[in-house]
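With one protein chain removed, the remaining protein chains of the complex are shown where they sit.
Note that the chains are named A, B and C in the order they appear, and that numbering of residues resets to 1 at the start of each chain.
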Amino acid sequence: MSKKIVAIVDRIDTSQVFTELSDAQSGGICVFVGTVREFTQGEEVVSLEFETYQKMALKEMDKIALDAAKKWNLNIVIIRHAVGLKKVEEPVVVVGASSAHRDACFEACRYLIDTLKETVPIWKKEMFENKTVWVSAHP
Amino acid sequence: MSKKIVAIVDRIDTSQVFTELSDAQSGGICVFVGTVREFTQGEEVVSLEFETYQKMALKEMDKIALDAAKKWNLNIVIIRHAVGLKKVEEPVVVVGASSAHRDACFEACRYLIDTLKETVPIWKKEMFENKTVWVSAHP
Amino acid sequence: MDVLLFGIAKDIVGNSEIQITSKEKIPNSVQELKDYLIRKFPDFGKLSSFAVAVNSEYAQDDVPLNRNDEIAIIPPVSGG
Partner (left out) sequence: MDVLLFGIAKDIVGNSEIQITSKEKIPNSVQELKDYLIRKFPDFGKLSSFAVAVNSEYAQDDVPLNRNDEIAIIPPVSGG
């Protein structure tokens, strides 16, 4: 891995992601962006709020990037998560990887987002018209 | 599928891809970008040239997008390929899909690029220092 | 001993931190801290699960706690 970008930000800018992941040794770049969806289980979401334990979140994101680079031959890895209030359609997370061949970047990209959702201390509160819900908190 | 973008272009602009694939019903967007790699089997590539049978290529790309939307629940699908001379690091193809959940967009994105490489009449000529090679032409 | 709270843990306690003073029995391990929290705030028992981080790393139940550690309660994460 020649470059690693791990960050918690207020706002995700998707326009530069492919430029950030581009390098001469890569033939493929795979990127996943998670955005705010209007409906969850049939209920209209007004907005989401993300909160994090930043010091630990950055450590965990760093581990995920390093683990991915051990599992696959990657050139550049990006993991960037937004915090604060997000409206419908806004990006909240972007993960991506570049590699010589496409197998590696596809598999790594999937690993990055799946693992982030399992281990990184970030919490999402869904705001509906009449209630707010901390996602996954209760069985 | 609420929107489908299928195009052959001279130059790929990656900065707008996530905006094009974003919609209120999607929670996930997956995009693959293929770029020109500096080395192929240890030999330094100076540039690539892409040629297409445009009428047929657009038809085949359209079929791939429609097939993907039959296989997975997708909101927006993009397949865009560049033609002409491309230098190292330049993007040559971008495929992407957005969907409510991430499984669908990841699987669809992989399907789009794999199938494009099999069926769409586009030909790549690799230019090395001392020779040019039509990729895959010979056994 | 100070314990940082995030997400729903903050809502359960009504604060972003708990201070466990020496008037109480100070938890000596992650397990003891979890027991303490569930005893004092029964809503912790209703969560899908919750973890404890010691010095910003996930800590197993048998990890000992020291006064100078940075200790945090990690309710079920939901990023992405």
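Throughout what follows, contacts are C-beta pairs under 8 Å (C-beta built on N, C-alpha and C of every residue); 3 or more make two chains touch, one makes a residue touch a chain.
Here the structure is a predicted model, which is why all the values come from computation and not from measurement.
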Kindly name the visible chains that come into contact with the excluded chain. B
Given B:Gln25, B:Asn73 or B:Thr119, the correct residue touching the omitted chain is B:Thr119
Residue of B:Val17, B:Val31, B:Val45 or B:Val93 in touch with the missing chain, whole complex considered: B:Val93
Contacts from chain B to the absent chain lie at residues 34, 50-53, 55-57, 59, 81, 92-93, 113, 116-125, 134-139
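Going forward, only the chains that are shown with their structure count from here on.
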Centre distance in Å when chain A and chain C are each reduced to the mean of their C-alpha atoms: 26
Mind checking the centre-to-centre distance between chain B and chain C? Centres are C-alpha means, answer in whole Å. 48
Here the gap between chain A and chain B, centre to centre from mean Cα coordinates and rounded to Å, is 23
Would you give the residues of chain B that are in contact with at least 2 other chains, written as numbers and ranges? none
Each of the following residues of chain C touches two or more other chains, namely none
